[in-house]
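Here's a structure for you.
Yeah, one chain of the complex is gone here, protein chain that is, but the others are all in their spots.
This part shows chain A:
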């Protein structure tokens, strides 16, 4: 009996202790008032804390793992030149391995524990979709998501989330418009990933070509690498142009499988997501000759175009702050995200608040390495709206033709005539 009593006392004492230490009640978060800078999460007089989730390991790491280090390197460059309004940017990168369960935990950690000011450039449709509701409830700016899903452009439902790259429907329309003009009368087919990526792309293509303009439609899943049936179907349908919404591994697989079948040589037009020449030639190895003549759209200057001032700037930053990592389009992507972020932070002004940053992005008008316009406004949270086609000639990917822009609805595909922007003096945007 004595033992039970002793145990009871111990338990009761512990409970009393815990209860005493937790006496504080739930007060309204003081930061939402938007008063002094000291009360804004992640912002001090000397520092701005940003966070992201990226696949540094796992199936999607190839290529994509280079994005966050590039963004970080650009921030280091800005910090070394005085930072943004005297504040240095600190960028916390969490590896989610492209697993949505990890993303859930890591984004909560970034927001609730590390208290970041904003989430920046979180990569992946399945991964980022899962944290939209959480970020909305926490009123955290969710900037420049690295995926072309249209989910990021829902200002009514997710007022703090913004896209970055052209969404897959815009891209589908631009590709279809190019195909219609360049290969008139040819049989057009579509290959798509079985998720938002493939579905949104096909919607854009059919918007331009009409539902009967696409003869054969095939889908694939990343977990099944045998796509011979799909390619057979294209061959049987007599496809002459195949538009594909595929990630790099499946662009390479499509080209390789078609070559193996023999007697089937359509013009491939993959999405920009799966068309980086450096990545594809690495995947195909000896078979990289298949890439000759590949046509694909892009929304940034091509990394091999060393005459472009943006490429020159990024190469310099890459050398000094990124350990001179092999320079490719992923680094172009990461640095442009960094540049755009600095532009938005400058626009939000000295008294940085979360609300202020969101209205700064919504006020739009950003110009940087992107070839087309940024579409940000209070009613539009989608990213870049323009693209330029590129072609592989003698092992070099280069852009050609006009920059064109469109929307994700029924709007026309038209030429974008504004001259491309160039970086200012030292490559750091000014207010």
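Operating definition for what follows: contacts are C-beta pairs under 8 Å (C-beta built on N, C-alpha and C of every residue); 3 or more make two chains touch, one makes a residue touch a chain; residues count from 1.
By definition in this document, contacts and distances are computed from a predicted model.
For the omitted chain of this complex, the UniProt record lists the protein as "Branched-chain amino acid transport system permease protein", which is one of "ABC-type quaternary amine transporter", "ABC transmembrane type-2 domain-containing protein", "NADH-quinone oxidoreductase subunit J" or "Branched-chain amino acid transport system permease protein". Across A:203, A:325, A:346 or A:421, the single residue that touches the chain missing here is A:325. Interface note: of A:130, A:309 or A:420, the residue touching the hidden chain in the full complex is A:130. Among A:39, A:104 or A:304, only A:104 touches the chain that is left out of the view. Touching the missing chain, out of A:56, A:123, A:214 or A:361, is residue A:56.
Contact residues of chain A toward the unshown chain are 11, 14-15, 18-19, 21-22, 26-29, 56-57, 61, 65-66, 69, 72-73, 76, 92-95, 97-101, 104-105, 108-109, 112-113, 125-126, 129-130, 133-134, 137, 194-196, 221-224, 321-325.
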